[in-house]
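Note that one protein chain of the assembly has been removed; the remaining protein chains are unaltered in position.
In this document, chain identifiers A and B correspond to the written order of the chains, with residue numbering beginning at 1 in each.
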Amino acid sequence: MAKVHVTTTINGEPEEFLCEPHQSMLDALRGPLGLTGSKEGCGTGDCGACSITLDGRLVCSCLMLAVEAEGKTIGTIEGLAQGDHLHPLQQKFLEWGALQCGICTPGVLVAAKALLEKNPDPTETEVRFWLAGNLCRCTGYDKIVRAVLETAADMRSAA
Amino acid sequence: MNVIANKWIGQRTIRPDGADKVTGRACYAADNTMPGMIWGKVLRSPHAHALIRSIDTSKAEKLPGVKAVVTAKDLVDFPVDKPVPLGIQDMRWMSRNIMAREKALFHGHPIAAVAAINEEVAAEACKLIEVDYEVLPHAIEIEDAIKPHAPILHDFVRFEGKPSNIAGTMVNKVGDVEAGFAEADIVIERTFTTRPVHQGYIEPQACTVSCTADGKVTIWSSSQGQFMVRAMTSFLTGITQSNIRAIPAEIGGGFGAKTIIYLEPLATVLAKKSGRPVKMVMTREEVMRATGPTSGSRSTVKIGAKKDGTLVAAQGTFYLQAGALPGSPLRGPVGCSFSPYYIPNILSTGYDVVSNRSKVAAYRAPGAPLGAFAAECVIDEICEKLGLDPLEFRLKNSSKEGQKAVYGATFGKITFEETVEAALKHPHYKAPLDKNPRPGVKRGRGVASGFWFNAGGESSAQVNITEDGNVAVTTGHPDVGGSRASIANVTAELLGIDHSRISVLIGDTASIGFSNLTGGSRVTFASAIVVTQSTEKVIGQLKERAARIWKIDPDAVTWENGEARPAGPNAGKFPPLSLEDLAAKANEMGGPIGAGTQLNTTGADPGFATHIVDVEVDVDLAIVRVLRYSAVQDVGRALHPSYVEGQIQGGVVQGIGWALSEEYLFDKQGKLENAGFLDYRMPVCSDVPMIEPVMLEIPNPKHPQGVRGVGEAPIVPVLAAITNAVHDALGKRFCDLPLSPPRVSAALDAAAE
Partner (left out) sequence: MTETRYLAAQTLDEAIGAYAAAAGAARILAGGTDLLVQMRSGVIRPGLIIDVKKIEEMTAIVPKADGGYWVGAAVSGAVLAEHKGFAATWPGVLEATNLIGSKQVQGRASIGGNLCNASPAADSVPALVAAGAVATVQGPHGRRELAVEHLTAGPGRTHLKPGEVLVGFTFPAQPKGSGGAYLRMTPRTEMDIAVVGLGVNLTLADGKVTAARVGLGAVAPTVLLVEDAAKALIGSGLDERALDAAAAACRAACKPINDKRGTVEYRTKVAGVLLKRTALIAAERAGGK
């Protein structure tokens, strides 16, 4: 099977990798790219654990072919922190205990960051509906929603 | 309330594994690779029930890229007439669960496994395996499995002398229920059903296993017990435990389900046969089809009371669906359903029914929620008919210290009453609720209580002081919900040093002593005990070394705020010696400073919870939504409040899904129709409100920090609390879960006729 060579940008860095045409972006991230922060919870776009951004747009990496990354910019969980500086969302999640097992956390953080970039002042309802595509089985969502709302408030007052 | 002002215990510190979890660096079961690794895939039965006449793997073995093939003949055979227990599991059933032997017992049952150079070749090879099945009629639902002429799954299972699908029973009794009911002024009997529901962990099972040429096995996987992984793999493959090292990955949710394994033994044999490390990852579909959801159930509960509300008799008959092999969690409904209450006459009977679906695995207080659903709904009806407040009723009948539980234990300092009193006083209970807020919408409020045994069990910990005077703690249990955070708090508190100087790691089977499963709401409880004892031993060593330096008696040394100090003015005037000072001198003073403890911990007391919930119903569409939820529970001592609250909130939301939208649906061929997260409907973020955890901290006197196990009680009352609230809204009692819109709609339409 002939592999395709893909050139793309991931978390601001130029990257190249080989993949089969039928493989998903999630397969490419977790395989040749060695970026295992995005998780496979279902493989069918129903749980959000594989969430990334594609040219700034929140998508499930399991629903995108790896070859589609050609010439695009991809953002993954590994790109949220800058060096050892955690993103305010990451820091808040730790302070508020907004995770337990943590498997959904990368997807939730990528989704929450995308929300705050689009809507810096969401209501609780808006946060809940935006995160509806990120399943969490441990937390019951309460602390996740609170952490996102608090971070939004912090980021607004810092701006 | 525990009024000790603690510096670290009870503080919301940053968990030791936190940075890795929020940056995507934490390694879960599927994140590992080993050099030379190949991939394994499982061939699964397309039939719900079939004899396996033969399996021909020859074509698969010849496919280029295939390195090994495994069937049941490569695994240890456990004859069905000789029990081989491991904890609550039996290897006769575990061996047949991981790979079919005589029969395919459910759609999705593993028949063979293949290891090949990549997943696609492995999957292609599976298709080349030729299996000669004799398809048999199947039965999945309890009624279908126990009716006359039902297809019998196992000819070795007999009940009342005849071949049967009832594989076992359990009875707890006290007093004489017939006499009790005769004394009652009111007796209510109802039958309830629940569907199988899956634990729904987001991380599918996965493992990477390497087997060297001299037979040493290394297993990387996530589980609720790396020692269980080692033991089960040893039993099922025949490799000795000392030749197996099980390394715990971070675990992406378990809720009881990962207290057993499916892949590791298969990967081990594939690795042995191929000489290559083998990685196996379940798809979500495989998880839903072939790992154990909990039992579906049919429960008949009859309760009798006097008109002043005194409970006089209770009878429960609980049929639980075991799945393909024996082992429903009968002790859950049989032992827990009536235990919050003092009832002088109880007869509680459970039946373990096998049927052609995947074998159950434990799910958070296994069996207890479905029994509490039945009992707490009947109690609600009794309160309604007697005109009594349901929480006052619970107070009146509550279990007390010194009484004997129906399952045999004598209650210690239990705190059920306190949860009820706290619920009574909570603003939620008296908050105004407009039951008819707008046309077509109704609201209601319900309460329920619940009980879970909790457990202690074996645990090991090692506390070592590093050469630079900081602390490395190794524990033996996987961390499912933040136990490392609690352990760090305890250690920092005891040593009197800054929390940031403690690192907490989870050991593997080679590097830490035996520790039992993460389950039974026991990890924080048990780990805290052994970490406390280890830390106290370390403090003893530190004091003894300070004493030698000062040439005084060790009894004249205290340890405070991270330093050894003379105990009083008579001991002498010496400047304090810090942890760093003593660590620097360790080698010249006798060697490394550290201590371990391995114990079978005891002193766990049961968990009680009392919940209040408000629901809203869109009557025409028959959609039930939760508006407000308050969950009261005595946690003993919240070592790390955020993670204790989180356990309560998470358990409640799992219960909401179980009550309203989750259920296994099978087609006529016995195939699961909703084997994914689209149609197996777990609550999403927008489905639920904030969940208020009301934590009482009444210290458990048998625990060094007063901890009570918290993880399981939160799910127990939810099914009944919601059903009672729906009754309050609609005036109709529901006995069958989930309260899905088509079901609620049909019931409302039937009532209207």
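Structure notes:
Rule of thumb we're sticking to: a residue touches a chain if its C-beta (ideal position, glycine included) is under 8 Å from a C-beta of that chain, and two chains touch if they have at least 3 such contacts.
Not measured: the values here are computed from a predicted model.
Per the touch definition above, the residue from B:20, B:61 or B:124 contacting the chain not shown is B:124. Considering the complete assembly, subunit B touches the hidden chain via residues 120, 124, 285, 620-623, 625, 660-661, 665, 673-674, 678-679, 681, 683-684, 686-687, 740-742, 745-746, 749.
Residue-level contact of subunit A with the missing chain is found at 1-2, 4, 20-22, 24, 43-46, 48, 51, 54, 57-60, 62-65, 67-68, 70, 111, 114-115, 129-130, 132-134.
Simple rule for what comes next: only the chains that are shown with their structure count from here on.
Subunit A and subunit B, compared by their mean Cα positions, are separated by 29 Å. The touching residues of subunit A, counted against subunit B in their complex, run 30, 35-44, 46-47, 49, 76-78, 80-81, 86, 90, 93-97, 99-106, 109, 125, 127-129, 131-146.
Interface of subunit B with subunit A (complex): residues 12, 14-15, 17-19, 21-28, 30-31, 199-204, 250-255, 281, 283-284, 480-482, 485, 640, 642-643, 645-647, 649-654, 676-678, 682-686, 688, 690-691.
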